[in-house]
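Working notes for the structure below.
Excluded from the complex is one protein chain; the other protein chains are retained at their positions.
Letters A and B mark the chains in the order given here, with residues in each chain numbered from 1 onward.
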């Protein structure tokens, strides 16, 4: 993007897109990722989000409570309730009071919730792609995940996007 | 940056700049961000830091103790004292002993403190830009923040910098 090119001076420059890795399942980082993704798409930038590890828990259907096929996977799901509505804050969680206050403040100042932003982002064409390896390790199937996600892929697929010019953002 | 261009071979390549999102308020990550920002500017790279969420607390004036206009905002400020001198470590904080030890070790080995590095970075032209949405949610006004920051902006402004070629770094 910084180099002069042979493109005619009046050509529209292609805005550089972004390839987010959403690794965290914290409420605040989920929020940040959703704001970046929906805003990026609204600017016409190619926007992909590779959801992995704790970040994948956010994309489990809200009605699912316990996921996985063996006791370890079930226990992991039990300890960290999946679903975008059940994200915890990384600090000042205070048994849920922190998130409740953040929600109150967001509403007061017209800031959309992570769940609303996810919907907007999906409508605007942001591609959310689950990490195949995380699905295996946590025992998740495509049926456990919300609608509209891409086919599960590995890190190679994510890195191919980076190699082709999307700027990586690890959240 | 990787593509051959029409620029004459002897032209100085434009070094790619960076656009940091400082999301964390942890002492260690604040330190890392300040080192990257000041070093990047010293190399002649365009350097911007978008300060958001817990990261914005770092840029509140040290004399401010409680910020915000409603009880929830005041309580958030009370629980996590703002200001660059009051950052806590993400682990081994030990009621302040961790940061004290890190400060001791830094001094011993000639490493500048985050506050010193911030001053250097600002002098070298690093642009620190507060996140408007975070200011709203935490009830912060420009008067609450240290001098020399840019006008508060939204995520779209940050992403426009990325679209124009600055490499994003999320800290």
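We adopt the following convention: contacts are C-beta pairs under 8 Å (C-beta built on N, C-alpha and C of every residue); 3 or more make two chains touch, one makes a residue touch a chain.
Bear in mind the structure is a predicted one, so any value in this text is a computation, not a measurement.
Visitor: Any idea which of A:97, A:123 or A:155 touches the chain not displayed?
Guide: Looking across A:97, A:123 or A:155, the contact with the absent chain belongs to A:155.
Visitor: Spell out the interface residues on chain A facing the chain that's missing from view.
Guide: Chain A touches the missing chain through residues 1, 3, 5-7, 13-14, 16-17, 21, 23, 52-54, 72-73, 75-76, 79-80, 133, 136-138, 154-156, 159-160, 162-165, 167-168, 170.
Visitor: Please output the residues of chain B touching the missing chain, sorted low to high.
Guide: Touch set of chain B with respect to the missing chain: 1-6, 13, 15-16, 18, 28-29, 32, 35-36, 39-40, 42-43, 45, 91-92, 101-102, 104-106, 109, 111, 167-171.
Here is the rule we go by: only the chains that are shown with their structure count from here on.
Visitor: Centroid of chain A to centroid of chain B, CA atoms only: how many Å?
Guide: The separation of the two C-alpha centroids amounts to 23 Å.
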